[in-house]
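Following: one structure in structure tokens, then a few remarks.
A single protein chain has been omitted from the complex, and every remaining protein chain is retained in its original position.
Chains: A and B, in written order; residue numbering restarts at 1 for each.
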Amino acid sequence: MHSRPRAADGMVAPVLSLRGIVKTFPGVRALAGVQLDLFPGQVTALIGENGAGKSTIVKVLTGIYQPDEGHILVDGAQTHFPTAQAAGQAGVTAIHQETVLFDEMSVAENIFIGHAPRNRFGLIDRKAMQDRAASILHSIGADLNPAVKLRDLSIASRHLVAIARALSIDARVVIMDEPTAALSHKEIGELYELVEKLKAQGKAILFISHKFDEIFRIADRWTVFRDGQFVGEGLMTEVTEADLVRLMVGRSVDQIYPKRPAQIGQPALTVAGYCHPTEFEDINFTLHAGEILGFYGLIGAGRSEVMQSLFGITKPSRGACRIGDDVRVIRSTAQAVEAGIVYVPEDRGRQGAVKGLPIYQNVTLPSLARTSRAGFLRLAEEFSLAREYTQRLDLRAASLDQDVALLSGGNQQKVVIAKWLATKPRVIILDEPTKGIDIGSKAAVHDFMSELAAQGLAVIMVSSEIPEVVGMSDRVIVMREGRIVAEYQGDEMTPENLVRAAVGINGAAT
Amino acid sequence: MTTATGRHIPDRLTSPASRALKSWEALLLIVAIAIFIVNSMASPYFLDPWNLSDASFNFTEKAMIAFAMAMLVISGEIDLSVGSIMALTSTVMGAAMTAGAGTPTLVALGLGTGLLCGAFNGLLVARFGLPSIVVTIGTMSLFRGISYIVLGDGAYTGYPAGFAWFGQGYVWWVITVELVIFALAALAFGILLHRTNFGRMVYAIGNNATAARFSGIRVDRIRFILFLLTGLMSGIAAICLTSRLGSTRPSIASGFELEVVTIVVLGGVSILGGSGSIIGVVLAALVMGLVTFGLGLLNVPGIVMSIIVGALLIAVIALPRLWSMLSRK
């Protein structure tokens, strides 16, 4: 790992540096030797696509993950963060994407749990706690009553509480992971002021964001990760939006995608005016037989939520869909499967494979009506169905009787896909189908997706990986904040266009 | 092997038979046989067929409920109200008997009351999404409470002669009616759990209810049916117990829930859901029956047996965990 040449103009030394950090999970190399420097009184923006390794680096910095290789340097001295507390004691604090706090406790308690001020009897000094909470909240311009319970607060206010908690620990490094994701325009303005205050206090800030406007507004330095690799860093004043987008998505789509030209047929699924009170609004699109329709957007743009309502997990508040010739609203997953819509979820561990059951039972679970006779199981039929579809997906397993929990992520994904194909669906929705799986399985999934479309199946692929979206889709819909904001096909389907629409550059969305 | 299709995967590596040999159930069988031998050596009265037949009452009623409870626990739920369902069922039958109902009506009412109680639990858990532990702690009080309202410190006695058949009758030689019901229930639940789509879905729900729902399974409907079945079996058990005792008091079948849950857990059903078998429950019922009978022959009082039951319940779960904790170190 080469060291970046240091300017000789008396520039301050980094308070915290990472060098050559490697973190591997079964089947995935989340971080492949990355570096990062955080300087006192400066905001460093960490930029990268979903899956670039940003969340992993935050967990390494806060002592939740231990890196497999590499060094953490605080003030130039090598150190370790074996626990969350150790990171806290070293002055590193993070404001997390999903605010992990306690609903039933007051704002002040949430800020001070674990380090509450005590009175001379050793009891928690509520008055002091409230006063200090109030003053911290005041210092960040948050007009919250420290005595109210967290459950009564809006998402934005909870976020401010999380920030206040981070500040209540005397931090030297503050990590802000998508801090503006849930904030209104006014609140974002206040957050910027807060960041300026923290800078003035000499704190080093790691600012993780997808939004280019805010990065250019408040960051001093940038670092870009791609696929767990460090791709570059520098000063914000010496870089343009276009440069950053190019670094984020890579020079070209270098992987070969096995997308075959397919005959686009009749509409298989038409979604009209789907709305949900809090998750998405006015979703309209048509999916054709033989088509692979990509859904791109940032994490939390509402793509999975739309798909899950199409699959009957949640009920839309308005709207209907036409499947073939039937117009209907899907009210349960059983109805969705009957109508020929199936969904391969993103959260494989919780929603995908039924761990604890063998492979063949997973595959036949939604097809039991076909493999059984009068409600009684017929194991021979089950094994033959399971064998047929797992072989088509090139599953690697010791036997069909093996517990799916023992398979790798990629092979579990194949079991889930096999399960759905065995139902002979009309529409298959794949939500982040290759997230966190190894290269070999990835290629098999892509190959198979292409084959399915060629056979006339209508495919929706939700993906946050740009090369995959561009490489596999016939057409791409981009969502942002619960709405469809753009649709591209053919030559317009470029990485730059997708990223711009997803992050809201160029007025693609407000 | 062509490139278009994947490599061949064998169906099974271990045969079901070799798996069965290493199972919890095999261990239970050995334990049952061992207790049987010890008992027959400890007491000359043990091997008498009539004594054994009498002793079977120790477990038949509880085991009937345990089969349904096993499926409920495998699906990740629990029903602590079964003893109270029996009390209410018995009370309803007693009231009807007092009003002059004949045996067929009593049986119909018994089954109906059990089903209704099960439906009530099922509705609260499956339809309204309330946690089954608290719901059934609530209905445990409610159902038995209704019996207390009706009966106070009184009792119903004087069931018709025909009604005695269920709890006191013999089908053939020493084979009691209850034993036959027990065997039929074991067979029916064994088939339902291990040989039908329904049983497969129960395992799927118990292993991962979310993934089961994402696989198009109507999870709530299956949960409801399981509560219904547990209510029904409690109703049948209440018919047998009432018939055997010939009377109904509001305290009837109190503490049954503990013994039923113990049989289920002893039978190798995971209390966290997802695994277990009916054969294990059958064996556990036999083991419990044999232990109770053996201790009875040694004149050990009932409450001491309940200590053993309680200790068994904890030990059966604790020992494997302790073992794996120690062996990891």
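We adopt the following convention: a residue touches a chain if its C-beta (ideal position, glycine included) is under 8 Å from a C-beta of that chain, and two chains touch if they have at least 3 such contacts.
Here, contacts and distances are computed from a predicted model.
Look at the chain that isn't drawn here: its UniProt entry, checked against "Autoinducer 2 import system permease protein LsrC", "YciI family protein", "Cytochrome c oxidase subunit 2A" or "Pyruvate dehydrogenase E1 component beta subunit", names it "Autoinducer 2 import system permease protein LsrC". Only one residue from B:149, B:171, B:184 or B:298 touches the chain missing from this view: B:149. Looking at A:190, A:347, A:381 or A:481, the residue that reaches the missing chain in the full complex is A:481. Only one of the listed residues, A:30, A:46 or A:101, touches the absent chain: A:101. Where chain A meets the chain that is not shown, the touching residues are 64, 84-85, 100-105, 109, 113-114, 116, 122-124, 126, 154-156, 182, 184, 276-281, 300-302, 305, 314, 481-483.
Chain B meets the missing chain through residues 78, 124, 128-131, 133-135, 137-146, 148-149, 151-153, 250, 255, 258, 261-262, 265, 271-272, 301, 303-304, 306-307, 309-311, 313-314, 317-318, 321-322, 325.
Everything below uses one rule, namely that only the chains that are shown with their structure count from here on.
With centres set at the average Cα position, the gap from chain A to chain B is 45 Å. Those residues of chain A that touch chain B in the shared complex are 311, 313, 332-334, 336-337, 342-343, 345, 350-357, 360-361, 365-366, 368-369, 372, 375-377, 383, 387, 390-402, 419, 423.
Remark: chain B residues 5-14, 191, 195-201, 203-204, 207-208, 210-218, 274-275 touch chain A in the complex.
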